[in-house]
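For this view, one protein chain was removed and the others were kept in their places.
Should a chain be cited, it is by its letter among A, B and C, assigned in written order, with residues numbered from 1 in that chain.
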Amino acid sequence: MKARVHVSYKTGVLDPQGKAIGLTLKNLGFAGIGEVRQGKLIELELAESDANKARKAVEAMCEKLLANTVIENYAIELDNE
Amino acid sequence: MKARVHVSYKTGVLDPQGKAIGLTLKNLGFAGIGEVRQGKLIELELAESDANKARKAVEAMCEKLLANTVIENYAIELDNE
Amino acid sequence: MKASVIVFPGSNCDRDIQVALANSMGGPVEMVWHGQTEMAQTDLIVLPGGFSYGDYLRCGAMSARSPIMREVVARAQQGVAVLGICNGFQILLEAGLLPGALLLNAGRNFVCRDINIRVENSQTQFTSRYEQGQILRIPVAHHDGQYFADPDTLAELQAGDRIAFRYCGSAGDESANPNGSIDDIAGIFNDRRTVLGLMPHPERAADPLHGGTDGRGLLDSLVSALS
Partner (left out) sequence: MRNEPNITPAQVAEHGLSEAEYQTILNVLGREPNLTELGIFSVMWSEHCSYKSSKFWLKTLPTEAPWVICGPGENAGVVDIGDGKAAIFKMESHNHPSFIEPYQGAATGVGGILRDVFTMGARPIANMNALRFGAPEDAKTRHLVAGVVAGVGGYGNCVGVPTVGGEVNFDAAYNGNILVNAMTVGLADADKIFYSAAAGIGNPVVYVGSKTGRDGIHGATMASAEFDDATEEKRPTVQVGDPFTEKLLIEACLELMGTDAIVAIQDMGAAGLTCSSVEMADKGGVGLDLDIDKVPQRETGMTPYEVMLSESQERMLMVLRPGSEDAAKAIFDKWQLDFAVVGRVTDTGRFIGRNNGAVVFDIPVRPLVDESPEYERPWVKTSAPAPLAAVTAPMDHMAALQIMLAGPDLSSRRWVWEQYDNSVMADTVRKPGGDAAIVRIHGSNRGLAITTDCTPRYCLADPHQGGAQAVAEVWRNLTAVGARPLAITDCLNFGNPERPETMGQLVGCIQGMGEACIALDFPVVSGNVSLYNETHGQAILPTPAIGGIGVLDDLEKHADLALRRTDDQIILIGETKGHLGQTIYLRQLLQRQDGPPPPVELAVERHNGDFVRGLIAAGTVDTCHDLSDGGLLVAAAEMAMAGDIGLDLNGPDDPGFWFGEDQGRYLLSVPATLVDAILQQAEKRQVPAQIIGRTGGETLTLNTCEPISLSRLRRSHEAWLPDYMNSN
């Protein structure tokens, strides 16, 4: 099974990367661009085939490593769910 | 309208970050983990309300800035599409 | 006094702090591999600078989950002095021994430069050799040094005199913040002031040939407090 974890900054945390992207897009002539945020997308291949168990495992991975919950939120998507 | 751009390495391109994450997850005792890949997720707020036009614009942004098409692929998701 | 430097895969200032500490202590410094689960008795634990795990995912994230860190946290809870420099500071935050987080520099580039910091609290085992308000000239070299804390945490740090150093101009007043850190913060203590994390590298300003010795006071303070 494949899992996709999306990690993004919590609101209130500065995102210099996103800000710079927004600015550069404007400089490149793109109009009508509001806020831009950059996050991470982590894709994992898992041996686990039970969706419930897989989600539990990925949640544990997020809490333990993949996200820093002081500044980041995470969301998990599973294939075949 | 909101657009989400997912930028990831092309297959075959080494992903050092993903490799290190996979290793650490194993070191932490998580079992059954296959390949791990890390990509970027860029979220944009757009003034454009026409989905077709929005997609065109975001595609141009990807080609011009958001993705490095030498080594990266991108995929675009639009809200309300 | 006994001091131990933890070596993570990708640490690259481990030898630098080892040499500088050994000079201050006049004796050897223990190097401890991150994969160990135990550590001999020690008075000071140093988490060195570098790019542990390549700074991949988040700086310090993977090192903070190294086997030895369980022991480091336990010792810190017992009151053993812990010093985290640069990447070591990032690891301390990821390990929860200090509050807040370090984000990408506001300028988005790596920055290597001599900067000034002001000693904000000289009443600690890390800073007793400095005067309150003393300006130090010390190099920074980092990509992710922008200190961030939510308003409550920040207020707590301020109220508890837990800000160790702030970036400042050469006269000590105007701001000269190299990375956009909130409140110009360059280093912070835990609530008992037994743990210090800072971005600048005192070990690179510890020898006349470095072009300055302002970092040496930090190491000398520790030696006099812990010997």
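Heads up, the rule we're going with is that a residue touches a chain if its C-beta (ideal position, glycine included) is under 8 Å from a C-beta of that chain, and two chains touch if they have at least 3 such contacts.
Small disclaimer: the values here were computed from a predicted structure and weren't measured.
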Positions on chain C where the hidden chain makes contact: 9-10, 12-13, 15-16, 19-20, 35, 49-51, 53-56, 109-113, 139, 141, 143, 201, 203-204, 206-207, 209-211
For chain B, which residues lie in contact with the unshown chain of the complex? 9-10, 12-16, 19-20, 23, 68-71
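The criterion applied here is as follows: only the chains that are shown with their structure count from here on.
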Report back the single chain whose CA centre is most distant from the CA centre of chain C. B
What whole-number Å value describes the gap between the mean CA coordinates of chain B and chain C? 34
Whole-Å gap separating chain A and chain B, where each centre is the average of the chain's CA atoms: 10
Could you state the distance in Å from the CA-based centre of chain A to that of chain C? 29
Hey, what residues on chain A touch two or more of the other chains? 40, 64-66
Taking each residue of chain C in turn, which ones touch at least two of the other chains? 57, 62, 65
Under the definition above, what is the set of chain C residues touching chain B in their complex? 53-54, 56-57, 62, 65
Going by the contact rule set out above, which residues of chain A touch chain B in the complex? 6, 8, 18, 21-22, 24-25, 28, 30-48, 57, 60-61, 64-66
So, in the complex, the side of chain A touching chain C is made of residues 12-14, 16-17, 20, 40, 64-66, 68, 70-71
